[in-house]
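Heads up, one of the protein chains got dropped from this complex, but the rest are sitting where they should.
What follows is subunit A.
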Amino acid sequence: MSSRPHKMPIWRRFVMFWVHNLQQAVGSLGELSRAPWASLMTIAVLGLSLTLPSTLYVVVKNSQAATMGLNDAAEISLFLHKDLQRAEVETFAKRVELRNDVEKVEIIFRDAGLRDFRATSGFGSALDYLERNPLPDVLVVTPLAEHKSADRARALLAQLQQEREVSSASLDVQWLERLQALVRLVEDVLGALAVLLCAAVVLIVGNTIRLMILNRRDEIVIMKLVGATDGYIQRPFLYTGFWYGFIGGVVAWIATALLVFWIGRAVSGVTELYDSSFRLLGLNFNELMVLWLIAIILGLSGSYIAVRRHVAAIEP
């Protein structure tokens, strides 16, 4: 638009654009120290708001890891009719084993079952009073890996239950399903909470930046009068938002690490009682980077919303 020829070649302008960006980035970091309290508060809000979801995330991640092994334990127990002959049981076991969703079948004949029960239950002598062996023959069916999920195993169970030889069947996944449902619930709550907190962070950062813009109204008017573009005026505020996110992310790291350490001590107190060596895993490097990135994005978007609305609105 300028009628005068540009005084600088394009490449020079390009280089200067970045040099100025760097200057403004450093400059806005200096701005933060000019109003340290307001900045600290906003950074703390940003960091601590992210701490809650990230800590919950750690908890969910660990509970998923803990239940992962249990998931594979799905086994179907088929209790057969008591009037079956040994040969019939073996034939049926063969038939089940030939199914394409079954990995292996183990037969526990009623006598063997009673022996085991006598040996392990502690009811040994009491069992002698029984006239007959009350136990049925049992087939322990292990589904193929891809049929081990609760749904698939349940479908398999339903099919096996239809068999003539089967009196009843059980799949001990109910508690597992409940646990998984609980984990899913926590995940959903975590998601909703994270979205709400992120929205709050954006609004808080936006409001802080808005106040900064209004405080510097006169300066902005003067800059506009001497030909500053909106972009030029906006940049320091955007960098301020960036620094909020940058520092707030580090605050979130530290706070999350402290919380995880705190919870971890409680957890290991519990697991030691169960002779388990379960240890709470904190955030790994990638997760830390993602957390940092989210913090920076939130800071930037908060300031972006503020500058979009307010820098353009200030006119000489």
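Things worth noting here:
Methods note: a residue touches a chain if its C-beta (ideal position, glycine included) is under 8 Å from a C-beta of that chain, and two chains touch if they have at least 3 such contacts; residues count from 1.
The working rule: contacts and distances are computed from a predicted model.
You can't see one chain of this complex, but its UniProt record names it "Cell division ATP-binding protein FtsE", from the set "Cell division ATP-binding protein FtsE", "Branched-chain amino acid ABC transporter permease", "NADPH-dependent glutamate synthase" or "Sulfate adenylyltransferase subunit CysD".
Only one residue from A:225, A:258, A:289 or A:313 touches the chain missing from this view: A:225.
Touching the missing chain, out of A:20, A:94, A:178 or A:217, is residue A:20.
With the whole complex as reference, residues 1-4, 7-8, 13, 16-17, 19-20, 218-219, 221-230, 232, 315-316 of subunit A touch the missing chain.
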